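Quick one: the structure is below, and I'll ask about it shortly.
One protein chain is absent from this view; the other protein chains keep their places.
Note that the chains take the letters A, B, C, D and E in the order they are written out, and that residue 1 is the start of every chain.
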């Protein structure tokens, strides 16, 4: 299976890391094609950057999704996730949705873990958008770290452990979802040093793709995730314009 | 006061209509500068088109907001509304948010009225995003009409009247919010022919701008609507890039 | 426009203050007629006092609303607000509803600020009655102050600033609604000394009246805010009795 | 035990009926003192009439509660219920709250049954005020009947049966709460002719008073139902003024 | 009236205590037949133990309910409560449901009080199952005590008092429901030493049974609490098998 990894963060190292963790998690028979955003923010963290990401994600999908068997959306706010589900007819998963979904099958209340306060409301709104508020113990955050500190596990790991243990008391979290590609791969290192299950969204996402592939579900032709009606859009990248024009015939074909 | 009217629908006639209704509603002392989207859908109606609109809205704001005293966002899904509130320091209002807000001050349960089924879930999600679900009796929709029919009030008005009267029984609506610029101005014609108050989002929006101007509220420097941290964004229109670069100094200035 | 200001607190100085702030906010072309409650509590703060206020509000409206273009209800619990909307056919606004409504258009989560613990549950229930719980970060309260302290801004302002700044951390408030007429006018003084927008309910209320006037909405003849059926009530002030008797003919007239 | 029955409907026949049903339900050892409202509506059915009722209820309580062991509030909107709990230190129950509470102990979802559409939103708001929305299948209503029809059980009973049976299908009700004093005593007649339990609020209320008496709970001195602080109220009936003045010493006594 | 007290905790002293408190609360004319679980946990406190309890409760009911006028379920998680309501046609009450129900009639927000952290999520889920989350200020817990400490009121009472007083500040509780048979009878001792009403679930339960008896409600023949369809179950105690076989004829008889 060929999986398109769309990373709207304009940072190649994030794409690389996600692709590597995804490939390790997927095992043989999988090819991951990573595409990094060409416009937008290096590390997305605000409403405006999320909005830019949604369009970038569409642009990348219009250019690269043809011939792929699924899409792994590698942005922790799942920006553009349901948009992709609307315009594509292959399975699409987001790393935070997948992570939370997995966490709900091993706990009654999960917490999301992030760096910095700025994004906390955005994650809360994401949880509300998914309708999962009753299952979310809260969004916990560590003070922001420099890129250098983030890469030094001797610094990061102890901070994470303390925060996670604390969350079992303060908000009674029963599982932790690590948000963001920066955390990809770190769950394994934490595994035996904290008292809760720690979910890696990339690993969860890859497996959710496998699940959707196994279920072999049809593209809906009714509801908000059916193809949009065919339309003549203007001022957009060529592939995107073409895609919107073609929706009508795609629906007919079904 | 100079108000920027951002219409991400790529249809000039929508911009014109909204500007005219807005100017009529505002009275003297107001100038409305309408800007029509250059990229995206002529009439926005799906998730994907909303996502495209959010970026278009940002692009227009980055180019035209300088020197304006407020922004009226003229897209019925309020696409990009909180994004603009994040990146600008002048009041920003959306026609649906303003319409629902007004409806809640004359009723206990409002209904949104639209054409076609496709957008119903999107409006429901908008209501949920605003946290106003308990006040919303539902989203009601008329079968889609052709542009020609839409413009013939002898056809549209009787259909609207029937649907509105019906909603007082089926979902016990107590007020109606007309969604979409296509409805701008039509509330007045319905006024004495139905039993409920009918809210025009454009008129509500203009007055909400006046309210915010009168309140003279400061731009927050904390929370999810403060300016984003200064960042180097890539691949974006020049004005947008410049805006993001400048956020840091703007915050300092405060 | 002639606006009736109904203050069911039996304290003339509150009426005076509200009328002054309202007049300053409204600008020219507005006349504010303040009427102070003749029965009930000097400063309303409990369930029982709110219930007394609701009737007092009706009594004042029955006597004074004739010939007015709108009502500004100057009691922070909005006591009797929807009752007035039921029995009158002019726009009616409450200072807390208007304040929260404005706060929601500049923030995702507002906090209400009050003095003393006793009224906190009442404000929470008010928020729930409006269905706005998801948008409310909480109700925060300062220890009660003496009337003398309340009037000394050198004492009050620093306490308010500390409490507001604290709320950005503890409950992640993004805007503050000052409750109570006692706060009327103080938002301006706080404006540049805290990091959040501070909403004055009286200023918001006056502008909401302007909005409703501009929208020119009809009195509903269906739903819970239509005129009640005509009835013969007993034991009430003359104007009130007359009002209820007249509802039937009013409905017919419509 | 001496129970004060407060009926703010200004209809003596309602008071009489409730007292009789209550006495039958209570058995020996109980005395029911019925007091009918002297000001307000003969049959309460709108927001305004409920607000009038709340004050009337307080006035009656201030005059008659002394020496009683409990209060049965005989108005189906439970108007003034929590107000009485605030200002009195004897158990107070409302017929709808008690009816719903009983219904929840024999079903997962109850429906409220009333006559006419006007009051439906008021009952829905009552359910929301109690926080019981998830347990309420809905509020169902029969077309209004004349007083003569209401008293002819050959007319009323078949209509009720049809409506109740229908509700098991349409909204999957599992129990029915009859609202209003007009229904007092009718549950027994329906008992074996419908498939669901039918709860009479008066019978439930009397038994809830017994329960509270048995629990021998103390008056809280903290929270929103503690006595209000002592205050000098103006323009009120003498007993009410005296009551508010005395709260301070009552609290000290505790 | 003969009341079956089912205690699925396999501890006879719990059954004895509950029966004694129940008898004291019920007064004359009541006989309480206590049956202690023969399989399961001595003091139930986890999901697994609750599940075991549900079956034990059914088994005991099948064997002992014949000839009884009601069932008092004496396990603080109300395990099997709605199951009994499904399979029996006499009133069934649970001590926590009854306790919370009573607490809601003397407060706006109750707290549940327990020992140890483990059961806190279970009580929260119970509150959610009843749909009463909006009325619950929270579940508070004291550190677990040894059986000896639990029986020494000089140790327990002061700890309870501190925790309860604290809860008026931290979560603004307005009433306390003591969970668990271990607390039976202790409410009386706390009564005059804390500022809130303290509800004893056993006393509440007995009185709720009286209420249901007085209401004389019919067994529903529709909905999720009607008798199940007659079925041939295997591998169960004889009485239970017989009960399921008989459901069909029971329904016909109605």
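Everything below uses one rule, namely that contacts are C-beta pairs under 8 Å (C-beta built on N, C-alpha and C of every residue); 3 or more make two chains touch, one makes a residue touch a chain.
Predicted model only: the values in this text are computed from it and were never measured.
One of A:142, A:157 or A:212 touches the chain omitted from the figure, and that residue is A:212. Along chain D, the points of touch with the absent chain fall at residues 108-109, 134, 172, 174.
Listed for chain E, the residues touching the missing chain in the whole complex are 10, 37-42, 45-49, 51-52, 54-55, 58, 80, 82-83, 86-87, 118, 121-122, 125, 128-129, 223-225, 228-229, 231-236, 244. Residues touching the missing chain, restricted to chain B, are 120-121, 125, 128 (touch as defined at the top).
Methods note: only the chains that are shown with their structure count from here on.
The set of chains touching chain A and also touching chain B is given as C.
The chain with its Cα centroid farthest from the Cα centroid of chain E is B. Centre to centre, using the average C-alpha position, chain B and chain C are separated by 27 Å. Chain D has residues 82, 121, 125, 128, 223-225 in contact with two or more other chains.
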